[in-house]
Structures are given as structure tokens and as C-alpha cells.
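Structure first, commentary second.
Only one protein chain is missing from this complex, and each of the others stays in its spot.
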Amino acid sequence: MSKEAKPESMSLHPLGGGAEVTTEQEPLCVFGTGDMGRSLGQRLLQTGYKVAYGSRRPLGCGPVPQGAQVMSYADAAQLASVVFVCIHREHYGLMEKLSSQLKGKVLVDVSNNPEQNLYPEANAVYLQRLLPGSHVVKAFNTLSAWALQNGPSDACRQVYVCGNSAEAKQAVAEVATKMGLTVLDRGSLSASQELEDFPLQLFPEWRLPLQIAVGLTAFFFFYVLIRDVIYSYVDQGKDISFRIMVSLANKVFPIVSLIMLSLCYLPGVIAAFLQLYRGTKYRRFPDWLDRWMLCRKQLGLLALALAFLHVLYTLIIPIRYYVRFKSWEYVITQVKENQTSKFDTTVAWRSDSYLSVGILGFGLYVLLGITSLPSVSNALSWREFSYVQSKLGHVTLFLCTLHTYLYGWDRFLRPSTYKWYTPPGFMLSLVVPSVVLVLKVLLLVPCVDRSVTRIRRGWERTQPDEEKTLLT
Amino acid sequence: MSKEAKPESMSLHPLGGGAEVTTEQEPLCVFGTGDMGRSLGQRLLQTGYKVAYGSRRPLGCGPVPQGAQVMSYADAAQLASVVFVCIHREHYGLMEKLSSQLKGKVLVDVSNNPEQNLYPEANAVYLQRLLPGSHVVKAFNTLSAWALQNGPSDACRQVYVCGNSAEAKQAVAEVATKMGLTVLDRGSLSASQELEDFPLQLFPEWRLPLQIAVGLTAFFFFYVLIRDVIYSYVDQGKDISFRIMVSLANKVFPIVSLIMLSLCYLPGVIAAFLQLYRGTKYRRFPDWLDRWMLCRKQLGLLALALAFLHVLYTLIIPIRYYVRFKSWEYVITQVKENQTSKFDTTVAWRSDSYLSVGILGFGLYVLLGITSLPSVSNALSWREFSYVQSKLGHVTLFLCTLHTYLYGWDRFLRPSTYKWYTPPGFMLSLVVPSVVLVLKVLLLVPCVDRSVTRIRRGWERTQPDEEKTLLT
Partner (left out) sequence: MSKEAKPESMSLHPLGGGAEVTTEQEPLCVFGTGDMGRSLGQRLLQTGYKVAYGSRRPLGCGPVPQGAQVMSYADAAQLASVVFVCIHREHYGLMEKLSSQLKGKVLVDVSNNPEQNLYPEANAVYLQRLLPGSHVVKAFNTLSAWALQNGPSDACRQVYVCGNSAEAKQAVAEVATKMGLTVLDRGSLSASQELEDFPLQLFPEWRLPLQIAVGLTAFFFFYVLIRDVIYSYVDQGKDISFRIMVSLANKVFPIVSLIMLSLCYLPGVIAAFLQLYRGTKYRRFPDWLDRWMLCRKQLGLLALALAFLHVLYTLIIPIRYYVRFKSWEYVITQVKENQTSKFDTTVAWRSDSYLSVGILGFGLYVLLGITSLPSVSNALSWREFSYVQSKLGHVTLFLCTLHTYLYGWDRFLRPSTYKWYTPPGFMLSLVVPSVVLVLKVLLLVPCVDRSVTRIRRGWERTQPDEEKTLLT
């Protein structure tokens, strides 16, 4: 250890191989003492670096982390070869005056914009244009000041870096690695627009599944509204509009949930048949199928949320005023008219089976949801994950579909079901899941299964002698 | 970079820059073969280090990890420049005799105490006092033997290091980094007391929210007890004490849950108005507000737990003996007295709306809870997280408040509601949420919203020309 202080070795290792040596020599410079500047500086100090803040008002800039120096921009820039620019884009003009002091230095642009498309060019590109003699690197902007202060964890551990100078990027990567972060190189500075848009994203991968959910919900809401409330009003003159709040919701939610669950498993089945038809797995799927497959998780989680609501709506049924009233009315009528109804074992079987299958289906559904949590799915091996999501997933779909068939029971054959010649909503909801299950059963037929497995392991029908590479 | 090829630099850097070289040269030494010693040694071996154990009874010390040597303390100390002291504090006296062998060496104190405040000084400080010639570094004590053996993950990945010698800390940091851990420097050895208290902490950030929850629950329990059970006994001579178990619980839990949910969002609203009033975001909030804001997550999760209990208590209502008895009694009375009640659509609307709004509110509430899981919130961008927690959070608060207003309905105006001139509990629970929602609506008024946004982006009313630094 003591030998480390040897003069000749120190100066020779500015960034590579012995970053800790740097600590002794040259501080890092942080421009700006706002939230981001303070958090970044504090973290750098904790990691063992010396930090010099550059500020327009070195004396009146507010509190900086203990152990850091504050000085003017020009003085701070002189001290370090790496400068973190934690200043709003609007004040980048200030930097232009420092172009001589910043010449040849690595400038790390950590800035974000409050909104997308506020400026014609990315902040980092703008900074590079202002200071052509410096090496601008875009980095750290996807980390929040909060994450920097509290120590990064899990997903927050990734730092995306882009810039035109490989050496400058390497210098920044060294610092980030020392801070316990994982560095991902995203190429040249032209990628900085993408990096700056990243923290402004709002659930991009949820957009399509949400649109599908909203669209289906709206469609089935009006469908059921017409068949139930409006039909009742037109046909019998009865106003049952109060049923919108619970009864209709409890019809629409399970319908949409079942359809969306089956939409999760449909693309997998289509893909298998496509591979069978093509006889290879090396040709790309059409774009729409790729996009569809990428949003299966979101489709499934939305379906689970709707199933959860369906469970709650079902469980409160006996508490509803309407249900209690009807129940009392029924008993009173029975007593008054001296009727006796007989207990029907078949109805009991059907009613209990339908409830029991629904509960088991929902139980598995919740299990699928839990294994979708990042920390749980990360702890599973690939085989375990696919076992749960594929095998248990299809069993869930089967149980939920069976639940709906049992719910329907003899209503499929009763003419009174088809008001205004339309089938009830739950029948419509059975179409896609039934198709998926039938196709899945076809794929499980031994000879088909064998072909698919062979193709997925790299076998090709048309090029039997070719090299086959590893699947995973 | 290329200069690294210089011949003399290689051999001079035993730990820096080329830690793998060390493997060939010098083992690390572990004193003590207990759980911690064994786990640490095993992990060091897996990482590629050679390990020599020091033991008082080298021959009878029990199993050590395969590949490690066991020898006397003195022999082991001779071999290595870094010694991990995995011995109970009570036996530190043994170390004093080794002071000559340990002179100049780095001693890593990994010890923890079974309780806080057991000794007047931290273990590491005590060790340094016993061996003034060695460089004591406190480290690794926040990792459990279990985590070391099974490989660290996520939060367990952080190693806090403190010590008086920067070089000694650097040497320990190198080893920790090689083990896949993230190092955070906590300064000089005087910080070791804090590090030793860390693993003994028991939910410090939950204490205040729990106290609030318990206090509110106790208050409302007695309030409702007096208004329901005691009033009924005094006024009508009826003993309805059995209602404590379910009915009272199901009044107290939702009341406290709603108040605590609104307490989550109150500090944010207060902070916004404070910033508006001050015209800057650069002045610190008062301490009480800071503390309050830091425990919002815990407040919200406790409120969610109580809401979950409320849901369960509500759903079992129809199973209760009391409810079934009253229902039967009602029907029998109706039949006997030949009464007929008429179906009231307004009541049906109100009852269904109140249930439906409650279910939707609870659904969103669960969503907020899920996004609070560390692995989920880490996977969200800052904007996504704040969208969920702020926007959806306020919608949740609105739905839950509406649920309570709908529950109250015309009871607000009925004089019989105000037993002993006191309002029922649910009315009291509406005060804070209503205030929060009104203030939040005020903040959403365009001109106010614009001012707040401007201030949060760094604008200051009093210093219009000053430098503004990056928010995040």
C-alpha cells in the first residue's frame, strides 16, 4: 500500500487500471450546486473522489456536501480534467466564455428537459456545438438525484453513456464504475436525444395494452348497456339504470379480462404455427406479431387487474341493497303464495363448480402476477419462468374459460338469452379463449409438438445440413 | 493507458489496478472460524483470493472452507497485509499480544454487538485503541453471514467502510469490489458507532407512522365505542358489546385508513403552498415538514393495510350470525305484519355507487402499493413513479373520500345521527381528506400551477437574475 505513493506510478495512471490513484491527485469538477450537482458531488465524495464545485457565486451558492470546495467556474475547470455540467440548458451560454479553460476537457452533460421536444437539438449536442474543443459525454441523466444520494439499487444501477470520443467515454465509465454503477455504451453523441427522452417516457410499453383494454371495455359497456338496461326499458318499461354501477361493471370487467388473458397466449400459438409452416425459426416474425409478443406481460397484468375487480364486485353481491331486497321479496312471495321450491342438486353442482373453478383460476392468476414482479422473475431460472408463465398460464386460461362456460350452462340453448337476436357478452368473450385453447391442444399433439421442439432447437426443414447455433 | 506497460508499475500495485495479481502473491488473513469467519473466507476463496485462517486452536477449530489454511494467529498475521478480525469483542484482548505482528497491517473489524449501547465505545474504536500501530477499518458488518455465503443481492450489495487511513480503506474497498460489492466510504473511524448500530435498527422509519396509526386507532375505537355500544346501553339498555369484534373494527379501520391516506398527501400540498409563499424552492422546509415528507411511503402502506382489513371485514358481513339473524327477523316480521316495502331506485343507486367507488378506490390503492415494492419502483423512470404516486394517488384519495361521502349520504342531515351531539366517526374522518382535495384543486388552477412549476424549475421571485441550477 505504502508503495502506491511512489511518484512515477501515480502520474502515469490517470484513469485506467488504477482509478483509486486518481483520488490522490486530481479532483473531479462539478458545475452547479443545485439538487443534481449536490447529490452527484456527495456521491463522488463518498466514493473517494475529491470534488471541486464551480459556481457563479462561490460565496453565496448555498450548502455543498462536506469536504467539497467551492470556487469560480474558471478556477474549478482548471483543477480537473472531468467536469460534470449540472446546469440548466438555459444557462449553457455561460459555458461558452469558459471555452479556453474547458478545451480538451471531458464535459459530462447530465441534464434533462422538463418536457419532450422542447428544443430542436439535444442538450448534449448543443453543449458540444458551443464548446467544440471539449469532449462532451452524455451520462447519468437517467439517474435521479434521489437515487444518487441514497445509493443506487437494481434497475437504477445502469448508466447510459454516449459521446464522440471513446477516451472521454472511458474516463466517465471509470468514474461510474467506481460509484458502483453499470455502464452501457450507447454510441456517439447523436444518441443523446434518445437518452434525454428516456426519463420523460411515460409507460411506453403499456400504451398499446391500455388502449386495447379501454377499447374493449367501452365496446362491451355499451353492448351490455343496450342489451340489459335499454332493452329492459324498451321491452318492459322498467328503469334498471342503477345496475350500471355494479352489475354492468361486473359483466364488463370479467369479459374484457378473459379476452385480454387469451390475447396474451394467442401470439405464442400463432408464432408456433408460423414456425411450423415456415419450417425454420430463423426467419423474423412480421412486425405486428413482434410488437404483440412484446406486450404480453402488460396485457396479462391488465387482465389480472380486471379479474381482481371482478372478484371484488362478485364478493359484494350479497351486501347490495338490490340483492337483499330481491331475496326478501322472493321469500315473502313464496310464503304468501304457499309455494315450495325443491332443492335441485344439479343446480347446486353447477353453481358450486362455477365458483370453485373461478377461485382456482383466480388463484393461479395471482400466482402468475406475483412471478411477474421483477425481483421474483429475476430469481427464477429461465426454465422455471417459462414453466410458470407458459404451462401454468395455459392452465389459468383453461380454468377461466371453463368458469365462463359453467356460468353460461344451459343459457347457451335458451332462446330468451338472445335478446334482440344478440348473444350475451360472456358468449362473445368465449370466442378468442376457445380458439387459443383448441390451437394449443393441437400443438400438444405429439407429432406436432416434436416438430415445433425440433425447429426451436435450430432444425431447419429447407437447409438440413447447415450449421445450427445455440438457442440459449 | 498505454503507459501501464511500464515494468515498474506492475509490481508496485499489489491491490490497485491489478487485484488479480495479488491472488498469486499474498493471501488474505481471517481471524476466527465462527459463522462470519467461515462465510467471509468462503466468499473470498470463491472470488479467487487465497485465505489463511488464524485460530487459537488451529487443530481443533472445526471445519473451514475447502482450500483455506489454518494456523496460529501469529503465523497467519505474518502472511497477509490485510486481516479480517471475525472475533467477538470480548476476545479483542487476545489481539493485544499480537501487536508487533499486526503492526502496519490493515485490520478489518467486521463485528456487531447483540444490542445497542452495550459498550461505551464502538468495537472498531476499541480495537484501534488496543493496537495503535495497525490501521483499523470498519467494514462488512452490515452484511450477514447468510448474504455472504449465498452471494449478495440488491440492497445487500452495499458495504459501508470507515477508517482513519485512506490507504487502508482503499485496500479493503478493492477486496470488496472484487467480491461484487459496492463500497460506500463513510469517513473516519468515528463513524463506526453508526455503522455498528445499523444492523441493530428495527424499522426506524416506520416508528412515527406506526405511532400515528396506533394513536388514531385507539382514539377512534373509544370514540365509536362510546357512541355505539355505551350509548346503546345507556339509552336503550341493550347490550350490543359483541359488535366490538367486527362492526366496530370495520368502522375504526376505514376511518384511520382514510385519514392516513390523506396525511400522505397533505405535506406535499403544504410544501407547494410554502414554496408559492416564499417564491423560491431553495429555502429549506421546516424540520417537521421534512420528517413528515420522508415517512409518506410508510403512512401510505399502513393506510393500505388498514384498507385491506376494511375490505375483508366488509366482505364477511353477510356471513355473520348477527346479520343473518336480523335479515331473517326482518322477513318474518314483514310476513307476519303483512307489510310490503317498495323497491327504492335511489337507494339502489346510492348503495351500488358507494360500493363501486370503494372497489375502484381500493383497486387503485393496491396498485399504489405494488408500485411501492422496491423492485417495481426501481424499474420505473422518475416521471413514471411520480405519475403513479402523485396523480393516481390523488385520484385514489378522491375515490376513497367520495366512497365515504356516499356512505354518509343523507345521514349528514338526519338529527338522529348526532347521538349525544357528536358526529359519527366517518364524518370526522372526512375533514383532512376534504381539506387536502380542496387545496390540491386550488393548486391545479392554471395560474397557480404555472407559478409552482416555474418555482420548481429553479425560478426565484426575489433573485430574478441569478444562476439557476438543474433540478433533476
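Note that the chains are named A and B in the order they appear, and that numbering of residues resets to 1 at the start of each chain.
Following the convention adopted for this analysis, contacts are C-beta pairs under 8 Å (C-beta built on N, C-alpha and C of every residue); 3 or more make two chains touch, one makes a residue touch a chain.
Since we're looking at a predicted model, the values are computed, not measured.
**Q** Could you tell me which of B:P199, B:G215 or B:P286 touches the chain that is not displayed?
**A** B:P199
**Q** With respect to the chain omitted from the figure, which of A:Q78, A:N113 or A:S353 is a touching residue?
**A** Considering all chains, including the one not shown, the answer is A:S353.
**Q** With the missing chain put back, one of B:P318, B:G363 or B:P423 would touch it. Which one?
**A** That would be B:P318, which touches the missing chain.
**Q** Considering the whole complex, which of A:G62, A:G279 or A:P374 touches the chain not shown?
**A** A:P374
**Q** List the chain B residues touching the unshown chain?
**A** Counting only chain B, the missing chain is touched by 1-2, 4-7, 10-11, 17-18, 20-21, 23-24, 32-37, 45-48, 55-57, 62, 86-88, 90-91, 94, 110-112, 114, 142, 144-146, 151-156, 180, 198-203, 239, 241-243, 245-247, 249, 305, 308-309, 312-313, 315-316, 318-322, 324-325, 328-329, 331-332, 335-336, 373-376, 378.
**Q** By the contact criterion defined above, which parts of chain A meet the unshown chain? Give residue numbers in ascending order.
**A** Per the touch rule, chain A residues meeting the hidden chain are 16-17, 154-155, 157-158, 166, 169-170, 173-174, 182-186, 282, 311, 314-315, 317-318, 327, 330-331, 334-335, 340-341, 343, 345, 347-349, 351-353, 355-356, 359-360, 362-363, 366-367, 373-376, 378-379, 381-384, 387, 453, 457-458, 466-472.
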